[in-house]
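Missing here is one protein chain; the remaining ones are kept as they sit in the complex.
A and B are the chain letters, set down in written order, and residue numbers restart from 1 in every chain.
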């Protein structure tokens, strides 16, 4: 979790997750920022309402999906954070099955 | 060992035939070159519609099917169980359908169509925009006409086909996946069984239910049958908040169903599934069994869906798949004995409605087979109707057909 300095260093930035601010630096992914802040999970699953966060880390498993600036289904492990990003957790309950 | 009936094809139609025949005490064997419910039945959607059908024999069959489905689902769940570790749910949902015209030109044809359907006993209610938005709040309010069809329903096609097969097995039927029919066993004119990749199977009768491959199999059995593939693609989104409540179609669906035009046609059918995904169908293309992805087709489907439901623009499509609807030149199913070849029975050609019409077609076939009073008039679906016999003359001669051209598609993803 140690930041590396070089010259001017990466610019700081802030995003919010469900309204809560998280600080980081340019170049970090959304998942990287959340993990660095010791946040381990954000999505809530549909069937068991269980928490999920990073699993594969390279965009294959789709466990880490978040909504970014109103756009659904963004892989937090791939998307670089941009200053001011409004990130929301996703929870899509199952519709009632009639049969 | 001789069986009473060999059913060729374990799609929903073959499964329905097998169940209905086995429950009447016949010894049935079902063959499929691949797995059960792995053909068109696994590559379409599960709409059980009256809303898309012109008054006529297909509508009569669809109305019969709409009445039959609820009791059928109850029978199957009763028989097979439907708890968490029992049989997978059939996801039968009589949710109703909303047909919306999105253009000025489309409004009147839709109203006229609905009026004709009302004349044929369909519950087709013309509603105003406010009512339509009450039913589907996310719908594009720029509608020109809307008709509500409470009788439309949906089901999970593979689960339904597997349930029919499981029920058939309980009634004594045998299901043999991985067995391909390659030829006929004949006694003079009479068909007395099939040659397969796993040996000869003598049978008193053969039911041909091989979906879009029925023409190919018929040729192997030595008869001409004009069943052709009509390709369709479907888009599936990721799970989303439950916004689309009913089946929603743009009015063009009506026109596309009836036309024999080879050019690409798309019309939007948007529906939520029990898993929370949204299915967007579908295209109609006459490209033989060509299974290559065509992105331009996806674009047309996407554009129509977004026009119906603007919020879908942000939805992620995670999968697309395609299937081949089995169709006959006059767009009616074929159900009944083939008088040209004693011993041969046919149940196919359901085109884009085989999930809805499959179960009642199986029962109709069993009625005819056992001499029972049919629940609906079988005459329009008979094999020896002029449209079938005439087109059959143009089919390639049996010896010309090369099986490899027409193998079931490998390039197709999976449904829902």
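The definition used in the following text is that a contact is a pair of C-beta atoms (placed from the backbone, for glycine too) under 8 Å apart; a residue touches a chain by one contact, two chains touch by 3 or more.
Rule of thumb we're sticking to: contacts and distances are computed from a predicted model.
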Hidden chain of the complex, named as in its UniProt record, picked from "Acyl-CoA dehydrogenase", "ABC transmembrane type-1 domain-containing protein", "Putative spermidine/putrescine transport system permease protein" or "Thioredoxin reductase": "Thioredoxin reductase"
Visible chains in contact with the missing one: A, B
Of B:305, B:334 or B:392, the residue in touch with the unshown chain: B:305
Missing-chain contacts mapped onto subunit A: 1-4, 6-7, 10-11, 26-29, 31-32, 35-36, 40-41, 45-48, 50-63, 65, 68, 71, 73-75, 77-80
In subunit B, positions touching the absent partner: 33-38, 42, 80, 84-88, 156, 158-159, 162, 165-166, 169, 175, 177-178, 180, 197, 235, 237-239, 275, 277, 280, 292-296, 298-299, 302-303, 305-306, 312-321, 403-404, 407-408, 410-416
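Operating definition for what follows: only the chains that are shown with their structure count from here on.
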Whole-Å gap between the CA centroids of subunit A and subunit B: 42
In the complex with subunit A, residue positions of subunit B that touch it: 73, 77, 82, 89-94, 238-242, 272, 274-276, 314-316
Subunit A to subunit B touching residues, read off their complex: 46, 70-73, 92-95, 97-99
